[in-house]
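Note that one protein chain of the assembly has been removed; the remaining protein chains are unaltered in position.
Note that the chains are named A and B in the order they appear, and that numbering of residues resets to 1 at the start of each chain.
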Amino acid sequence: MRHERRIQVGPVGFRIGSDWAAPLAALDRLYAGYPEPAIADFTVRLEAPRPWRRWLRPKVHIGGDYMLPDAAPLSLAHGLLAAEMGMNLQMALGQRRYLLLHASGVEKGGRALLMTGLSGAGKSTLAALLGECGWRLLGDEFALVDCDSGALHPFPRAVSLKNAAVDLFDDVDPGRLGPLLADTPKGTIRHLRPNDDAIARMEETAMPALLLFPRFGHAAEIREVGQGEAFVRLTQASTNYVALEERGFEALARLIRTVPVRAVDYPDTESAVEAVERLCEDLA
Amino acid sequence: MTAAIYIADPPDTRRLIALDGVALIFHRLSGQTHIVAPPAPEILDALGEGEADAETLLARLRRDHEIADEEGLSEALDARLAELEAAGLVRRA
Partner (left out) sequence: MTDARLLTRALADPPSTASFGPADWTPLIAMARAEQLLGSLAHRLDGLAQSDKVAELLAAARASADHARRTALWEAEMARRALADIDARVILLKGTAYVAAGLSAGIGRSIGDLDILVPRASLDAVERALIGRGGWEWVKEDDYDDAYYRRWMHELPPLIHKERDRMIDVHHTILPPTARPTPDADALIADSEALDPSEPRGLRVLSPPDMICHAACHMLADGDLAGGLRNLWDIDRLLRDFGEREGFWDDLAARAERHQLTKPVARALRLAEALYGTPVDGDVAGRGRAGDALYIRRLLARDGWGRETRKGLRQAFYIRSHWLRMPPAMLARHLWTKWRKG
């Protein structure tokens, strides 16, 4: 393809090709300092749906090794988002080496905290906030569980801040922020590059010590979650649990049986950070 | 019409992990995970002795477990067998 950029994130290498220069230039700035893989695990393509679409009201079609047949194209102004979605799609549909959980993760002192829940539950924002105050960000979107050891492999992609969460990161180094993307299908989005520590240590695994199901916008409450319920919710949060067969089964069962599990409701982000830190001290 | 005879595959086709109150069964032939509550694991164990119709099965369960004589016991067993059959853990001879 006309333009190409390679990015290594944790154990996964991406090759991103594009019909236009702009999306890859934005990707370059956002992923400054990331290694480049010699051999890519996955290929992402940002393509013009029709040849003339490259110039006339350009639309970006997200292609690659793995695709959704009905994925709607994005406007070229949102090309960076298209690249991010393309990488997510490869992981969600193609990852077979690690058990992939739709979960965020942070680590301190070798002990990892996993957070999972429905979209909008705040797991991504929470992980990003913790990543700015003494925790190491492992990933805001996907947690990669090693089926043999149970360890988490960091996957510190750029954090996708949405809508109100964008304002919470006003005071970070502006060089770590991507462009403000308004009116995307998901609202306003701005990407945040994890801090240098998270990138430098992207090959350093961590053992899970606590699993949380956070929920934003509810009165503060902490509940225990039964193992059966936790197991079911994690299978629903995994895109490759079924494909990994018995390895995935054993990995998930071990996780559920070895770490405490809690559901955490919280009214706002400040109290959430506090509550989570306290829980970690008590349980992890 | 004669009563249906049920068969369960041998125990090594399943990996069972007990959690609090429920059991996870990984079924190696289908690659599927089933979350079951009692008496499903007990039914599979009882069928491990060999194929059986529902009546024989109930006798085996009574022999090995404390089962109160309740109304509708055999209907409940039929319902559990139907679930296990739909899941593919039990099939008819």
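Observations on the structure shown:
Rule of thumb we're sticking to: a contact is a pair of C-beta atoms (placed from the backbone, for glycine too) under 8 Å apart; a residue touches a chain by one contact, two chains touch by 3 or more.
As the structure is a computational prediction, the values presented were derived from the model and not from experiment.
In the complete assembly, the contact with the undisplayed chain comes from A:Arg97, out of A:Arg97, A:Lys186 or A:Arg257. Residues of chain B in contact with the chain left out of this view: 29-32, 86, 88, 91-92. If you put the missing chain back, the residues of chain A touching it would be 1, 13, 15, 17, 37-41, 43, 45, 47, 63-66, 94, 96-97, 242-245.
Here is the rule we use: only the chains that are shown with their structure count from here on.
Between the CA-based centres of chain A and chain B the separation comes to 41 Å, rounded to the whole angstrom. Residues of chain A that touch chain B in their complex: 226-228, 231-232, 235, 242, 245-246, 249-250, 253, 256-257. Considering their complex, residues 15, 17, 19-22, 24, 26, 28, 31-33, 35 of chain B touch chain A.
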